[in-house]
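Sharing a structure below in structure tokens format, with a few things to ask.
Only a single protein chain was left out; the remaining protein chains are all shown in position.
Let's look at subunit A:
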């Protein structure tokens, strides 16, 4: 017998003991009530009644004390206890039937109690067997009473005519036996139904448990009162707690070791009951640094009522370490690439500026071309650096609630020289009333603005114009940059934001683009919870817009 089944059996037996107390009290009350009615002659001396009651009480107490030993009892003792008590019950009820008039008695109804108990404890054959024993006991009682082996105890003060009338007695007995057997038969049906349901629940529970236990993440479920409902082994290991010590108890910070106090505080926290939250926590433990991500998920029951929250604890140590290594690699690679490039850049600039002696016009012209190529190389490296930062998911935002106007003005100032060279007018149409501040990363959004303005100027012919507009639409602030430049062919517009893409018509105009600018723009805006889009007509101009949420999403 498995431990779980044993626990269950002990639990059931304890309930039966409790139920029996109710039966004893009930029958005693019925007996006392009948004594006060004249027609029904209880020819039972009080001493016998008291003895009977005491017997029942003693025997139920014996069970009670035996069961208190609980799990220390072995399986066979428990089985015998289960069978014995049903049989003893049947014997006691048979005796009660006898002293209340045998064939005249209505106490055969009490036989349903042992059958009910058998239904809870046993299966089909067990139940039918007890019903059969029961029937035998009853028939035996009637037969010996008929043969006057036992003296007849009359139920009524008058002659009922049942006792001694053989056909009536046989007919009554058969009816009662039939009812007992039918009741037992019906009980087997109920018992099977209960067992099926139990099995279904257990399978379901097993399924849920095996899923929880095989997850690589730690899972802990806390109800609305703060009590732990479930904890998988991974969770117990990560939190360094013993599952048996905290399940079914209110979780408190004392459950956690000192190093895990911060982590513990986040586990105890109930969290939002409306949406999923997650937080990364660093833990320093025995000289080892761990990064845990805790995701708090509100859990609702089938009726949509909040049950509590589930915390999923993921070990992010390795991922974060890899992130760090990658970003170190990228910044060192960029550093190493830039160092020789800056040497060449500085040298060319100094030669062009005449710091190394006079130059003729042709030399200056070619060196300037060389210098421009060098600049292209540097900006390519910068683009690649941005792209690799995006791709490793480390385009971390440094957001602050601020006015976007200021960034627009600064970005326009940065490209002014470029615009003046082509005599392109860049105009910023300021909104009439101050727009609400937006949560954004200044450096990143200025990168976006400069990219877009740079494109607008690059792909607009001399004497053109660029308009920058800003407006509020719902809970978004939208910035648009419109030029009257070369535009983008319709069939190329879809691919604009993909990496290394360059439109056909501009490839010939400017051969030096990396095709990374808009890819970076798109990524910056996506990480901000914003959006970007383009409307363009070839030959007429392009309007690029991007939006940022006013409230954090």
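By our rule, a contact is a pair of C-beta atoms (placed from the backbone, for glycine too) under 8 Å apart; a residue touches a chain by one contact, two chains touch by 3 or more; residues count from 1.
As a convention for this text, contacts and distances are computed from a predicted model.
**Q** Looking at UniProt, which of "NADH-quinone oxidoreductase subunit D", "Integration host factor subunit alpha", "Response regulatory domain-containing protein" or "tRNA N6-adenosine threonylcarbamoyltransferase" names the chain we cannot see?
**A** For the chain missing from the view, the UniProt record says "Response regulatory domain-containing protein".
**Q** Out of A:353, A:400, A:416 or A:491, which touches the unshown chain?
**A** Reading the full complex, the residue touching the unseen chain is A:353.
**Q** Taking the entire complex into account, which one of A:35, A:266, A:320 or A:338 touches the absent chain?
**A** Missing-chain contact among the listed residues: A:338.
**Q** Looking beyond the chains shown, say which of A:385, A:476 or A:534 touches the absent one.
**A** A:385
**Q** What residues on subunit A make contact with the chain left out of this view?
**A** 327, 331, 334-335, 338-339, 341-343, 345-347, 349-350, 353, 355, 378, 381-382, 385, 398, 443
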